[in-house]
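Shown here: the complex without one of its protein chains, the others still in place.
Coming up: chain A.
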């Protein structure tokens, strides 16, 4: 975890900017937000994120919060989750949501795409075994439908089953009845989400000017 002095250190900002790709202004704004959320402490805890009121109505709230504390997203070969994160980790996770810059090569675009999809994959693969099992996928769908009324787990199960069947049939093709499809690997995940242009859609607009609304 990086240690920041209370005054923004330009040099540290520059290293972060190089690492994550944000501009210096964006980093400053995000740092302000970080300090706001962590109540001016050095590290951020899960409870700090849980205080954001707007996040309450989000059905996948817990998964989003978990993603911030998941070492796999910190671009090192991390395993497991941590209890608290510093600004560098916060920024790293945020960097997954950057828009692709205008002139990048095809390889870079593909790399960005893989990175974003990897992030999504990690969100689903909670036990970090490299595959999204049926149970994990069911959990995803249940969470998605959790706010949407009491239609019960059966519906979510049915949808998740259908989705899983689809992945299996797309990725593996015809299977004999004894074979067992372990789960969605990262490669299969890439394949099924081929139609969705992730690098175009998975981004938010990071401001260059400070217009953050005070969190409620």
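Everything below uses one rule, namely that a residue touches a chain if its C-beta (ideal position, glycine included) is under 8 Å from a C-beta of that chain, and two chains touch if they have at least 3 such contacts; residues count from 1.
Going forward, contacts and distances are computed from a predicted model.
Novice: Can you pick, from "Vacuolar protein sorting-associated protein 35", "Trafficking protein particle complex subunit 11", "Translation initiation factor eIF2B subunit beta" or "Sodium/hydrogen exchanger", the UniProt name of the chain not shown?
Specialist: So, among "Vacuolar protein sorting-associated protein 35", "Trafficking protein particle complex subunit 11", "Translation initiation factor eIF2B subunit beta" or "Sodium/hydrogen exchanger", the name matching the hidden chain's UniProt entry is "Sodium/hydrogen exchanger".
Novice: Which of A:16, A:49 or A:112 sits in contact with the chain that's absent?
Specialist: Considering the complete complex, A:49 is the one touching the chain left out.
Novice: Given the contact definition stated above, which residue among A:27, A:112 or A:140 touches the chain not shown here?
Specialist: Here the residue in touch with the unshown chain is A:140.
Novice: Which residue among A:16, A:85, A:112 or A:202 touches the omitted chain?
Specialist: Spelled out, the listed residue whose C-beta touches the missing chain is A:202.
Novice: On chain A, where is the contact patch with the chain that was removed from view?
Specialist: 30, 33, 36-37, 49, 52, 54-55, 57-61, 64, 68, 94, 97, 99-100, 102, 120, 123, 133-134, 140-141, 144-145, 148-152, 154-159, 161-170, 172-175, 177, 179-181, 192-193, 195-196, 200-207, 211-215
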